[in-house]
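Shown here: the complex without one of its protein chains, the others still in place.
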Amino acid sequence: MDLSLKPEHKAFADEVRAFARENLSPATREKTFSGKHYDRDDHIVWQKALGKKGWLAYTWPKKYGGPGWDVTQRFLFENVLAEEGAPRILPFGPKMVGPVIYTFGTEEQKERFLPGIRSSEVSWCQGYSEPGAGSDLANLRTRAVREGDHYIVNGQKTWTSFAHWGDWIFCLVRTNPDGKPQEGISFLLIDMKTPGVTVRPIIMTDGAHHVNDVFLDNVKVPVENLIGKENEGWTCAKFLLANERLGIAEVPSSKRGVSMLRQIARIEPQDGGTLADDPAFTAQIADIDLQVQALEMSELRVLSAMAQGGAPGPEVSTLKVRGSEIQQRIAELTMEAVGEYAQPYQPGMLFHDTNETPTGPDHAPPAAPRYFNMRKTSIYGGSTEIQKNIVSKMVLGL
Amino acid sequence: MDLSLSDEQKQLQESAERFSREKYTFENRRKIVATERGWLPENWAQFAELGWLGMAFSEEDGGYGGGPIETMIVMEQFGKGLVLEPFLPTVVLGGGMIARAGSADQKAALLAPMIEGKKQFAFAWLERQSRYNLADVSLKATREGNGWSLSGHKGVVYNAASADEIIVLARTAGSAREPKGLTLFVVDAKAKGLSRRDYPTQDALRASELTFDKVSVGADAVLGKVDDAFPVVEEAVDRAIVALCAEATGCMDAINAATLEYIKTRKQFGVAIGKFQVLQHRMVDCFTNAQEARSMTLMASLKIDDKDPMVRAKAASGAKVQIGKSGKFCGQSAVQMHGGMGVTDEMAVSHYFKRLTMIDLMFGNQQHHLTRYSNLAMAA
Partner (left out) sequence: MDLAFTPEEQKFADEVRAFVRANLPADVRDKVKNGKHLIRDDYMRWQQALGKKGWLVYTWPKKHGGPGFTPAQRYIFENICAEEYAPGIIPFGTKMVGPVIYTFGTEAQKEKYLPAIRESTVWWCQGYSEPGSGSDLASLRTKAEKDGDHYIVNGSKTWNTMGHWADWIFCLVRTDFKSKPQEGISFLLIDMKTPGITVKPIIMADGGHEVNEVFFDNVRVPVENLVGKENEGWTCAKFLLANERLGIAAVPQSKRGVEALKDIARVEQDNGRPLIENQSFAEKIADLEIQVTALEFTELRVLSQMAQGGQPGAEVSGLKIRGSEIQQRITELTMEAVGEYSAPYLPGLLWQGTNEEPVGPDYAHLAAPRYFNTRKTTIYGGSNEIQKGIISKMVLGL
């Protein structure tokens, strides 16, 4: 056992850092460190740069065009990018549908879809949840009925992140309404430009537009867009969810969040000094810092077990649970650090590059919106309660 | 970066696991608690034979060249069995300080026999007022001819009754709570003027109050440099903390396993109580807490050999915070889910709970280490 880095890993970390400094736009970087919202270009320009370098699909095996990195390289890549203020890689293509396609898809499908994901030429979004199927995903009702060479899809998806930027959507649809709920589901890829697809924004409590309703009204989808076998889409769904849970812990960005929090504490005035002089507050930062470290070590232990041939088991659910609690706690403490200046609502500061002057310090306007927004982390990707059910059943045998 | 155990380490884990499982059944342990010493010499001899007493020491010190990972592996299994043999005071603390600060003569006279299983130690630092401040020491050592004379009081000294030598932290200069001016002395446990009051602890270990009334020792009793013991003690205690964390991790595994088994079999309202979601989620939280404890213990075990004392201190304090938090959560939850049975003497859970509780109090509780970590992190 050893935590130290070999020289070639150190060189690798330097390479990643140099790449990020070269290719990440200063404006995007600035948005990261001031907590502003990204627009589509912030993500796509950066992801295309990564794609060109062959690093966007960094978790993929070589065989499918990934860089074939070991656990340490992945760890360094994620951490250096977070430190450099890169936006997170939108997971829908490279971390979700990509691995599903190369694991369950046909050769034709791999050739058709994987290159666009690796290069970020094509943006994907996820059609899982429905108004009546949230935590109980298998209860979904969007129907796909076979008609010759096509499926005719009717129904509604909700909580679809970035559907308004998406070129394609991968959907869970019901192809067989009889039998157990899990057994009649299929995994379908749908071009967002197909007639009958409508996207309607959902505005969140912080005023932001990330998620949408997607309506599917007699949408004609060629049968060659089916991944895996008809009615066996639940296998793809579960595979994707387990992969999702791993990255969803967001450790590198939480580490960045803790160091930004310390920075804010050093700036925020209190009793003639700064908040950093208040031991009760700094102890709370220390506590969350340690929680992040524990989570990071837990994730490394899982990755190390995977490197020796294991698959991510249901215990990764606990990483998702703790990861989301930690993101929430950082947002909460950041708002606490800002204090009363968290109150002014300045949407211009958050969403647009206006010349509006912030009411308080620069870091103040995003604090409360971020706190409100982060409440989603313990809800999405399978709520905390659902994750605990999974662990209870699959790990503890209860 | 590599988090996998070597083949030798896996073997060590297996043999430590077997020891705990076979020698520390609930009934066996009860019998060992009731013996005069409170631990078994035959077990200690077995430790020596298996090489556990020397595994963490360098080959030049007569050890087998292992390190904190080996200590972690063994301590974790000791936690699972609630092992009573005084490994922590003798090997981790006593042996650790001698290896770090001892002269060649001291190593020959003390460390070599310890590795053979022929000498045991106790570490006397705490005083009534000290709480968790390692420098809050007022037992005085004054020069007397070529040697020294020690007078004062030490409290809650684990293994003092069985130890051959007591390693005493004494003030030789400086004012109260000043890190400078502290010196370590190796004192014969039977020295004239040294009196003991022995008692069991809440978790069935043995400890003593020690009174030093003009105890005379030679100049060769000084371990390390006069007035400069503090860094040695701080490092030794940080290493002991990491070892304790490993023990606590083992305790948590055992208490969680017992609770899981209990809620699967105990029936109320016509079903196993583990069918109730309230208990399921609490059990999951116990499981997650133990995972985090294991992660932080591993982190600290990997960093405790770091050259930078700041890194070592942060690692030890960070792990101790986690162990305090997780240990309390797992212990309290285990009792709650066992219901009344969880607080009876006849169930193993109450014994694990007591040990976890005492581990939090040793060498600084969760709050203390959170403050220490926070100060180090803000200074960085």
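For clarity, chains are labelled A and B in written order, and residue numbers in each chain start from 1.
Here is the rule we use: a contact is a pair of C-beta atoms (placed from the backbone, for glycine too) under 8 Å apart; a residue touches a chain by one contact, two chains touch by 3 or more.
As the structure is a prediction and not an experimental result, all values here were calculated from the model.
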{"item": "Option from B:Val226, B:Val311 or B:Met358 whose C-beta touches the chain left out", "value": "B:Met358"}
{"item": "Full-complex contact with the absent chain, from B:Gln13, B:Asn133, B:Thr211 or B:Asn375", "value": "B:Asn133"}
{"item": "Touch residues of subunit B, complete complex, unshown partner", "value": "126, 128-133, 136, 155-156, 176-177, 197, 199-204, 207, 209, 267-270, 273, 276, 278-279, 332, 335-336, 339-340, 342-346, 350-351, 353-354, 357-358, 361-362, 365, 367, 371"}
{"item": "Residues belonging to subunit A that touch the chain removed from view", "value": "279-280, 283"}
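As a convention for this text, only the chains that are shown with their structure count from here on.
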{"item": "Residue ranges of subunit A in contact with subunit B within the complex", "value": "1-5, 9, 71-72, 75, 262, 276, 279, 282-283, 285-287, 289-291, 293-298, 300-301, 304, 308, 315, 318, 321-322, 385, 388-389, 391-392, 395-398"}
{"item": "Subunit A-facing residues of subunit B, complex", "value": "1-6, 9, 69, 260, 263-264, 274-275, 277, 279-281, 283-285, 287-288, 291-292, 294-296, 298-299, 301-303, 318, 321-322, 370-371, 373-375, 377-378"}
